[in-house]
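One protein chain omitted, others in place.
For clarity, chains are labelled A, B and C in written order, and residue numbers in each chain start from 1.
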Amino acid sequence: MTLREGAPVADAMMELTETSPCAGLLPLRIGGWALEEVPPGALTLIAPYKGQEQALSAALEAVHGMGFPAPNRSHAAREASLIWFGRAQALLIGPPAAEDLAPLAALTDVSDGWAMVRLEGAGAEDVLARLVPLDLRPQVFEIGHSARTELKHMMASITKVEENAFQIMVFRSLARTLVHDLKRAMEAVAARG
Amino acid sequence: MRICCPLCGARDRREYSYRGAALPLPDLAADVEVWHAHVHLRQNPAGPLEELWQHEMGCGAWLKVTRNTATHEILAVTLAEEACA
Amino acid sequence: MRISGKGLVSGNRTVNFAFNGRHYMGLEGDTLASALLANGVHLLGRSFKYHRPRGILTAGSEEPNALVTIGKGAALEPNIRATQQELFEGLAAQSQNCWPSVERDLMAVNDLAAPFFGAGFYYKTFMWPRGFWEALYEPLIRRAAGLGALSGAANKDPYEKAYAFCDLLVIGSGPAGLMAALTAARAGADVILAEEDSRMGGRLLAEVEEVDGKPAHLWVAEVLAELESLDNVRLMPRTAVTGAYDHGTYSALERVSHHLPPSQSLKTAHRPRECFWRIHAGASVLASGAIERPIAFRNNDRPGIMMAGAVRSYLNRWGVSPGERVTVFGNNDDAHRTARDLLAAGVHVAAVIDSRHDAPDGEGFPVLRGAVVCDSTGRQRLESITIRSVNGEEKIQTDCLAMSGGWNPSLHLTCHLGARPLWRRDLAAFVPRADAVPGMVVAGAANGSFSTHGALTEGAAAAVTALAGLGTSATAAPPPMASDAPYRISPLWAVPGKGRAWLDFQNDVTVKDVTQAAQENFRSVEHMKRYTTLGMATDQGKSSNVAALAVLADATGRSIPETGTTTFRPPFVPTSIAAMGAGAEDQGFAPQRYLTSHQVSQDHGAQDIEVGLWYRASYFARPGETNWRQSCDREVMMVRSAVGVCDVSTLGKIDIQGKDAARLLDLVYSNTFSTLKVGRVRYGLMLREDGFVMDDGTCARLDETHYVMTTTTAAAAQVMAHLEYLTQVVRPEWDVRFASVTDHWAQFSVAGPRARDLINDLVEEDVNAESFPFMGCGAVTVKGVAGRLFRISFSGEHAYEIAVPARYGAALYRLLLERAEALGGGPYGMEALNVLRIEKGFITHAEINGTTTAFDLGMQALVSPKKSCWGKVLSEREGLMEEDRMRLVGLKPIGAVKEISAGAHLFEPDTTVERETDIGYVTSVCFSPTLGHMIGLAMVSAGPERIGETIRLVDHTRGIDALCEVVEPVFYDPEGGRARG
Partner (left out) sequence: MGFSERFSGWRILKEGLTGNKGWTAHWRDPEPKRDYDVVIVGGGGHGLATAYYLAKEHGLRNIAVLEKGYLGGGNVGRNTTIVRANYYLPGNSEFYSHSLKLWEGLEQDLNYNAMMSQRGMLNLFHNDGQRDAAVRRANSILNQGDDAEILSRVQLRKLVPFLNYDNARFPIMGALLQRRAGTARHDAVAWGFARGADQYGVDLIQNCEVTGIDVEGGKVVGVQTARGPIRARKVALAAAGRSSQVAAMAGLTLPIESHVLQAFVSEGIKPVIDHVITFAEGHLYISQSDKGGLVFGSYLDFYSSYAARGNLPMQEHTMEAIAAMVPAVTRARLLRSWGGIMDMTPDGSPIIDHTPVEGLYLNAGWCYGGFKATPASGDCFAHLIATDRPHPAAARFRLDRFRSGQGLMDEEGTGAQHNLH
């Protein structure tokens, strides 16, 4: 199975149209906040094999310009980011993972497995504080920090990508609930004025 | 209640799931008495207890937590893969 | 009576409100209580048991009497404390627990029968004749239950929950709390200052006092101004900290919009009524002040008898005098302070009755030393009190009695982790233990330091201590000048004498009830409370517990510490279920998972059904089909005769890689996977540690070190956690990695004689018996998209599961349906899928119900004798191998009754139907359109030995009593030729 799953083979033959996880649900603007879907690119789970952690990190550095992230951290490069995605796992966002990483780590294509949204606006952490049991105070959860946690009752990945901007991921099938819960939180915080 | 995950730091109890006492694992082929004791019987102390938790809604790591069952005070947390290796 | 120019609300805007239908005017900043007092309204409600007229006792959340109902229709809210409810334009409040009106309440007859309603009377009667309890007595008692009433309509107001984090949580904004917050804030710590009241300042708003050479409330304003100017401080008014939990977690209830008129505008439509906060604090300072306690004497519950501190609050904060001819009764110096303030405000003070012989002189008012109040008169408002002293008894006319039995530190939160408070003789009160809650430092009145100076100093010091625990050094803010009057008290709990003297006002528990409890040997304080219901009303015994304990101690001849301590449990103030449960209303209780095919299915007439968290298509109603059975039968026959398409993406899919992948699968499955060839799929069984079946499913080998495991929809999360357990805890040394790819793949079953035609129509590869044999798998290109094809069948037909990345799911599903329909097929749903699998005897969680073993399910062959596996040892316990265990068989009706039902029980023909003769139960049934009759799967004692026998099926709930033949569980194509061919 060398063919990278999910990649169109020859565009001429395309008959299957794509649907994004949050199609028809986003964007939303409520109060001072914008909630937008992050266009699904390639997502690859990278799980180093035993004893390969250093070698993998070096290889990642070489091909993608980013080493394996420390727990609760992420790296961003041009058109690519690499976020820590849990115990012994990182998620490469953007380009497909280079095949030559394969001997060093289990590579799993999960490009279509996640709904990914971006919440932006001053006080975005006040919105997330309605849903996430995470200490998001700016001096604690800084730009580039990333956490696996829960959002209401869903497994989630939350990354602070910029000042006042968070990237939030849940399993694709949960996209509606994610948008519903974030919308509700935005409305409630906005209504306090 | 909060547990300090060695990978993620202090997190709310709601991110974790509980399995029970962390007991030495019998050999897979050990006889039924041994497995019976392992699966069913518990010292069940009112005091410090080594137990297994999983950071299920977080990083997925299984943790060996030493916790006082009378006070809920947490005395130590390690990654199970290191503690049990 | 409002005293012009007096109080902190003086000069504020007027506000219109209504009480019991009458209209009044109050001032902005008023509570309902202060506004009613200003309007001369003193009768607010009725007590629980005796329906005694009741007024306002306190000025805070500890109020036992002044409970009202606010709002209309679905917004109607009972048991709101008038002493806490802020006035807003148009507020309409009602009295509770009275009929027809609070002035004339028929249930007041209870008061006359009081002698027979003593403590625990109901345990001693209502027992004869048997059955009358439910029929007669209980309904009467239930009708009397409760105070306020709910509307009966669903609560549609918005509520929310939120998390907050800080270095230091300061609870209470009196002198101690303000100094703690100031000290921590100046040290740069992240501070949350939570105050239950709408306005910060605590007692400093209620006392005539100077701090730092200026009126106390002005000093408060200055401090608040500084705190507000700092961005490391978060001020949370109207926020009661309700609980202390493990490891620095606190709960708090914010009354977000109780003080506002119902929202009209769209902007505020989503404004929560309340917010339930989960606060994690590195450390905390408890500066919650103290609660003044009543003195028990005969008829001490009349409207107009109030706490002395509350009288000062109404006078000094709200500019209201609760009476025109006030008397004061106390055992400590605070009582005198009340007289002083009233006098200064021009209110007539008839007398100060002080039980102490060494009470200080009055300053312009008469002081009766060594005297007590022993009775009162006045039906709906206090008219007179009777004073007893060495010179005998004397009656004084008065319309307000301010009483003070001393102060109890508000140490409730220090008990929440189980610590018991300590008794301090000099204060005649309990004080908190130093180490009661890790990381919490108690300061000010909450700690028994009752002087303003003491509170200011202790508050600052507490912050320093608390922050030191976090490794942050701070310097205590210098305490401003303030009074340091000593607290002098000599205990007085209950004035001896005849009649009823109230301890717990709301629940009508009197001194007599407590002494009777003691007399009946309910000597443990817990017994006394439970027997008399003392402290169990909505005020949670805030003002009654300690006095009752003292009375019990006296009645049992023990000291108070010997008798016991009071303890408190969360929440500190009653907290609405709506706030703590916010987000779960309507459909918010659990997340909702949708398939990529959902919309397309809907377009094809699909009816949704919940499967775990997922929504799946139950069946597809075609025009003309009037019930699900018609659709289901058609879909089944469609699959058997042509081709059907079903979205099976909900099945858990776990991608497993690494050199030890095969070893892991041999450990987790009872059968062997290391021998599985690349490009092939195998059905596998998983056992729990205790040997029972956990789950089943297929697992495909994509290459030497790469598998993809399928789990049932229901067990997906459990299996994932199990794999993590096995690889992290049991075999951490193995080199294997896995990841859930459930949501990444949209996977569709294509089943039926025409399945291969349909598949070949869509994929580039030539799919044939060689390239994709039964139980084969491989990569395919579907309309240019790289996908996977598995030749597996859950229907017994020639079938495939085709998978593409989820972004193409909707498109592929649409295409599949289009092509299927061209071949005489179409979509099928869960109902048909269930029929197809029962006809084939395939099991689901109806059979894998957590109490069945591989042996029970006839799958012992799948427990490989050649290797050990997880759960194997205990699965072979002698008790789990007995022939007569309930084991899987098929059933088909053979008697006159052709109906069988799931959940029915099974018996041998001609036995009585009872538990002793019960030999099994039916797990799954369906009508098989293929066979033209109903079929079922069942667990039957020694089932396999009964094949061919007749068995009796009884379902009392559906009135079914049928004879069935016990058959092999496979009803259709037992040789499996159709699936393999």
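The criterion applied here is as follows: a residue touches a chain if its C-beta (ideal position, glycine included) is under 8 Å from a C-beta of that chain, and two chains touch if they have at least 3 such contacts.
Since the model is a prediction, treat every value here as computed from it, not as a measurement.
Enquirer: One chain isn't displayed here. Which of the visible ones does it touch?
Expert: Visible chains that the missing one touches: B, C.
Enquirer: Looking at the whole complex, which of C:I609, C:V678 or C:A717 touches the chain that is not displayed?
Expert: Spelled out, the listed residue whose C-beta touches the missing chain is C:I609.
Enquirer: Quick one: which of C:R52, C:K161, C:K653 or C:R887 touches the chain that's been left out?
Expert: Answer from the full complex: C:K161 touches the omitted chain.
Enquirer: Out of C:L422, C:M637, C:V678 or C:L880, which is the one that touches the chain we can't see?
Expert: Within the whole complex, the residue contacting the unshown chain is C:L880.
Enquirer: Given that one chain is not shown, which residue among C:M580, C:A717, C:A779 or C:V897 touches it?
Expert: C:M580
Enquirer: On chain B, where is the contact patch with the chain that was removed from view?
Expert: These residues of chain B touch the chain that is not shown: 1, 12-14, 17-21, 32-33, 36-37, 39-46, 49, 51, 53, 67, 69-72.
Enquirer: Mind pulling the chain C residues that touch the left-out chain?
Expert: Considering the whole complex, chain C reaches the absent chain at 48, 76-79, 115-116, 118, 121-128, 130, 133-134, 138, 141-143, 145-155, 161, 243, 245-246, 249, 251, 276, 278, 416-418, 512, 516, 519-524, 526-527, 530-531, 533, 536-538, 540, 569-571, 574-578, 580-590, 592, 609-610, 688-692, 694, 845-846, 849-851, 874, 877-880, 882, 901-905, 913-915, 918, 921-924, 954-958.
The working rule: only the chains that are shown with their structure count from here on.
Enquirer: Centroid from C-alpha atoms only, then distance chain B to chain C, rounded to Å. What do you get?
Expert: Here chain B and chain C have centroids separated by 26 Å.
Enquirer: At least two other chains touched by the same residue of chain A: list those residues.
Expert: Residues 87, 89, 133-134 of chain A each touch two or more of the other chains.
Enquirer: Please output the residue numbers of chain B that touch at least 2 other chains, ranges allowed.
Expert: 12, 60-61, 79
Enquirer: Chain A touches which residues of chain B in the complex?
Expert: 7-9, 11-12, 14-15, 55, 57-61, 79
Enquirer: Touching chain B in the complex: which residues of chain C?
Expert: Its residues touching chain B are 245-249, 278, 280, 438, 667, 689-690, 721, 724-725, 728-730, 732-733, 868-870, 872-874, 876-877.
Enquirer: Looking at the complex, which residues from chain C come into contact with chain A?
Expert: Going through chain C, the ones touching chain A are 158, 160-165, 190, 256, 267-272, 278, 280, 583, 588, 590-596, 614, 655, 657-659, 702-703, 706, 728, 735, 737-746, 778-779, 781-788, 804-812, 815.
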